[in-house]
Structures are given as structure tokens and as C-alpha cells.
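One structure, as C-alpha cells, below. Some questions next.
Apart from one protein chain that is not included, each protein chain of the complex appears where it belongs.
Then we have subunit A:
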Amino acid sequence: MAFISRGFHGRRPSAGTKLPPGQYETTGFPVLSAGPTPRIRKDDWQLSVTTETGKRHVWDWAGLMALPADSPTVDLHCVTKWSKFGTQWQGVSLDVLLADVETSAEHVLVTSYGGYTTNVPLADLVDGKAWIAYGYEGGDLAPEHGGPARLLVPHLYLWKSAKWVSGIELRQSDVPGFWETAGYHNYGDPWREQRYQGD
């Protein structure tokens, strides 16, 4: 028989929204990171895409700004249980950044200033599913939320949306990142509640 918590009534998500299993809605924007927030000046910022053959494509801040931008409105789902609906971002689609990159790789290791890493299948970063985001709700992306720029992959739990992104490594083989090594799920689909290894 399913377990019932005696006397628990709970709250329901607001009308017209649907929460992944186990999540709750927040209107704030909580912060989750494992260490101090790195401070990266836009002048010092670089993003590289490295292929499995070692070919490197590099953008500086001006280069990123020169690329066509999107303004996606997306829902966020954090493995720490909060979900936030209808967040508005500005950024460059990974489709744009990867357009001239020749690769047969299927895996990506995303690296960040400060040393964070996370792994994502390449298929989850293309076809309009992921951005290098630098604007949030009409302003610059704040450092504690990953500014100057972060990866945004909203269909996966938010730890995949690496803050302070610095590199996209295209790889033939999959390698687990920071939280994936620490027992979190390798893929992280919130709708299948893939929080931890084995989920």
C-alpha cells in the first residue's frame, strides 16, 4: 500500500503549471554551488569548444556578443527540489556555436571557471535545447547565478547548466563530472526523477 503522511495536505503547483515528481514551485531564485563564486571579468572571459581531435574554437566576450542571440523563456528544475517557472534568459544557442565545428563525438564534458565540470550527451545540447546564457530577466547574469555566462540546458536538472562556463569538450567517451562523480545521476531528467545514480 502506498505510504501516506498522516495529517499532510500539502500545496499544489499554481494553475496551468506542471511540476516534475518530487519538486515544489518557488518564486525566488535559490543558489546552489559547491564553493566560492568565481569572479570573472568580461575582459578576461573566454569560451572554448574543443573537438575530439584537439581542434579548438575560442570566443571572447566581444565574439560572443557578436553572435545572434535568443531570448528563451524556460522552466528550471533543481535537484535540490525547487522548480521555477517561466524564467527569461538571453543567450546564444549552442547550435550557433557548434555550427562550424566538425565532430563525430557523442559526449560532452562542460568545464567552468573554478573547476566545476558536468557531462551531457551532445544530442542534448543541440536542436534548440541549450544556450550559453549571459542575460537574465532583462539584466546581466549575476555572478552567483553563473555570470558572466553559464550553460543553460533547462530540460535537465539545473546542475547540468554549468555556471561560469569556460569550455565545451567534445569527446568520444563519456566521463562523469563533479556531481556525477559524487553519486548524482549521469543524465538527470527531472521528469523521470533521475536525481541519483540508479534512479
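By definition in this document, a residue touches a chain if its C-beta (ideal position, glycine included) is under 8 Å from a C-beta of that chain, and two chains touch if they have at least 3 such contacts; residues count from 1.
Throughout what follows, contacts and distances are computed from a predicted model.
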item	value
Hidden chain of the complex, named as in its UniProt record, picked from "Ferredoxin reductase", "4-hydroxy-2-oxovalerate aldolase", "ABC transporter ATP-binding protein" or "Cytochrome bc1 complex cytochrome b subunit"	"Ferredoxin reductase"
Among A:Q90, A:T117 or A:S161, the residue in touch with the chain that has been omitted	A:T117
Absent-chain interface as seen on subunit A, which is shown	2-12, 21-24, 28, 30-38, 80-81, 114-117, 144, 178-179, 181-183, 195-199
